[in-house]
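Comments concern the structure below.
Heads up, one of the protein chains got dropped from this complex, but the rest are sitting where they should.
Chain lettering (A, B and C) follows the sequence in which the chains are written, and residue indices restart at 1 in each chain.
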Amino acid sequence: MRSKLNLRAGGLLLALPLCGCNGTQSALHAEGQAATALKGLILLIVLVCALVWIAVVGVLFWALLRRRTEFAAGNKIHDHRLRLAVYSALAATAIIVAGLTVASFYATRALYSSHPPDVIVQAKAQQWWWQFTYADSENRPLFQTANELHIPVGKDVLITLEALDVIHSLWIPALAGKQDMIPGRRNEQRLHAERQGIYRGQCAEFCGIQHSHMALVVVAEDEDDYAAWLAEQQKPAADPITAEAEAGRAVFLGKPCAACHTIRGTAAKGSTGPDLTHIGSRQTLGAGLLPVTRGSLAAWIADPQTLKPGNNMPLVPLSSDEVRQVSAYLEGLR
Amino acid sequence: MKQYPVAVRLASAAGAVVVLAMAAYVGWAREPRTFRLPPPLQAGLNDIKLMASGIGGAPPEAFFAMGKPYEAGSFELSQGKRLYSWFGCAACHGDGQGGKGPSFIDGWWLYGPGLVSIVASIRDGRPHGMPAFRDKMTADEIWQLAGYIKSLGAYSAHLSAPGRNDDKSPIPAENRAPAEILFDPGPTPHHPDQGPTP
Amino acid sequence: MMGQLLRNSSLVLPPLVWAVSLQMGEIMPYADCGRGSSLTGWIAFAAATFAALGCCMLWLVRTRSLNTNARFVDHVGLITGPVFTFALLMQGAAALLIDPCAH
Partner (left out) sequence: MTKDDPILTPRDTDIADAELHARLMRTWTSPPGLWAAIATVDHKVIARRYIATAFVFLILGGILALAMRLQLSRPEARYISPDRYNQIFTMHGTNMMFLFAVPVMEAMAVYLVPLMVGTRNIAFPRLNAFSYWMFLGGGLLLWLSFALDTAPDVGWFAYVPLSGPEYGPGKRADLWAQMITFTEIAALAVAVEIVVTVFKQRAPGMSLDRVPVLVWAMLVMAFLVIFAMPAIMFASSTLILDRLVGTQFYNPAKGGDALLWQHLFWFFGHPEVYIIFLPAVGMVSTILPTFVRRPLFGYMLLVGALIATGILSFGLWVHHMFVTGLPRVGESFFTASSMAIALPAGAQIFCWLATIWAGKPVFRVPFLFVLGFIVTFVLGGLTGVMVASLPFDTQVHDTYFVVAHFHYVLVGGAVFPLLGAVYYWFPKMTGRMMSERLGKLSFWLIFAGFHLTFFPMHILGLIGMPRRIYTYQPELPWAGLNLFVSLSSLVLAAGFLVFFIDVVRSRRSGLPAGRNPWGASTLEWATASPPPAYNFAHIPVVFSREPLWDEKDALPVTSGLRTDRRELLVTSLAAAIPQARESVPEDSLWPFFAALATSAMLIGSIFTPWAVVWGAFPMAVTLIGWFWPKGTKEEMS
């Protein structure tokens, strides 16, 4: 009973406006093929288990509160009936459990497909952000992006999963279950979004101090938008249009920023941090931490260790003017 | 109050001493992690008093006030190790055995083995190609990096050292004192006064 | 003597084959995926058969003597055996239903 009530409470909670800027992150809000299959299984098992729980607790209360005619310990007929009841309850348990087991095997089947995927994206997780590499049809890498995955709706997308430092786990509950990313191994995850939307995902395996702030955004869009996005991302970075942004580029290239970050089309070719070629077009900064605005870019550059304590971006000493200039430049990288 | 025999009193005193000693030891090995140093300490760390020759000097008061973390704290040392790769030190110094720049593990320090000298070298640069990192790194980052470089050239393994990397590395892990293993004095012996202090 | 041996072996058979099948389930899918065979399933069902056989055998050879301890041990075997048989049947179902290449 409790489970049911709470399920309803969970449903109510879901009805609240969660589809804000960060997208949904809930196993019960399924928008992908796998997640829908999983949601069906979850509801089935929860329902069956809730019924079992109600039955057991009901019997317990009945047994506690029933009127006792006489004290019948050691009563042979009584014991025989009890034994029969226990064994039939056991048989029922076996049948229910077998049913749920087979149901979960069928669901496991639904998660796997041997068809060749339509899109392959390479994901590499590191402390505490995600790197995605898109490739062309010959599997040559086209471009890299970070913390934001774009996928076409209605297509099979294969994500290859690798970890560069410790174990991480890619989890986008609205689209699919999670899959670990383990150093020295290569795993795979299939995504198949059924509807357009923005879905939030998060690292699910404890990966160190900023495990809490290792989110990503999945943008599921229709074929045309996706193609347009791909075309846009392949271009090198736009040249700055304002003087301030121009100065920002100079600061970026002159300071150690360029040692860790790449901006295609410039001399910045570092590979330690995320590729910033089109940072201005992304939804979030710092792996889902902040929306990309000029103000948040400036705040992040000025003091990354206060916003995300322990993250791997070292504080680079910049004057306030320099911070303004760099943030203007980065914001313009759409 | 029950009067315990002498042996018992001695034993309990010994037990208390053991517990206190454990506490003191762990206290000494204490490794708090700070990710962002307050600005006054940052400024204080820059306050090194270098000898006129640019070799050797006294660390600033802030360094002592913080409990000398950059020599003994393994977290700071491992941060230094990361900074070593992030700021491209390997471009000239390789994995520590040198390249265009000098080696850190050959038992020879051009500007002396002191931490302050190393900090000064990183911060202000040195002739013949060592650039200044003053504007690229914060003071505590420079100290972290210096601490790591010093531990890299140490002759005996120190308790606080970054562990080995999870990749193929040609030099032994820092906690095994690579300088001790790799250093080959060759025909001319190294200068004991210039050797790194362990 | 022979009866004792039979009883003991039918006692340990279900857990033993269950453990073997569990290990095979970790090893064989790689081979099955490469060759398109379904050895994993065969092993699991064979193990289930052995486990069931163990239970039946124990039922047949269980002692009817007055030795309460021996009867007790037989009882334990008769209670635990079916659990392992059940697990093995489910394992066989898994191998039938799921592609060995799935990761």
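By definition in this document, a residue touches a chain if its C-beta (ideal position, glycine included) is under 8 Å from a C-beta of that chain, and two chains touch if they have at least 3 such contacts.
Remember, it's a predicted structure, so these values are computed and weren't measured experimentally.
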Considering the entire complex, write down the shown chains that touch the omitted one. A, B, C
In the full complex, chain A touches the hidden chain through residues 2-3, 6-7, 9-10, 13-14, 16, 18, 20-22, 24-29, 35, 37-38, 41-42, 45-46, 49, 52-53, 56-57, 59-60, 63-64, 66, 68, 71-75, 78-79, 82-83, 85-86, 89-90, 93-94, 97-98, 100-101, 103-105, 107-108, 110-112, 127, 161, 165-167, 169, 171, 173, 176-180, 182-185, 187-188, 200, 202-212, 215, 288-289, 309-310
Per the touch rule stated above, chain B touches the missing chain via residues 2, 4-5, 7-8, 11-12, 18-19, 22-23, 26-27, 29-33, 35, 73-75, 77-78, 159-160, 162-168, 172-173, 175-176
For chain C, which residues touch the unseen chain? 15, 18-19, 21-22, 25-26, 29-30, 32-33, 40, 44, 68-69, 71-73, 75-76, 78-80, 82-84, 86-88, 90-91, 93-95, 98-103
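Rule of thumb we're sticking to: only the chains that are shown with their structure count from here on.
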So what's the Cα centroid distance for chain A and chain B, whole Å? 39
Please output the residues of chain A touching chain C within their complex, sorted ascending. 94, 98, 101-102, 105-106, 108-109, 111-112, 114, 187-188
In the complex of these two chains, what residues of chain C are touching chain A? 86, 89-90, 93-94, 97-99, 101-103
Given the complex with chain B, which residues does chain A contribute to the contact? 165, 183, 255-256, 259-260, 272, 303, 305-306, 309-310, 312, 314-317
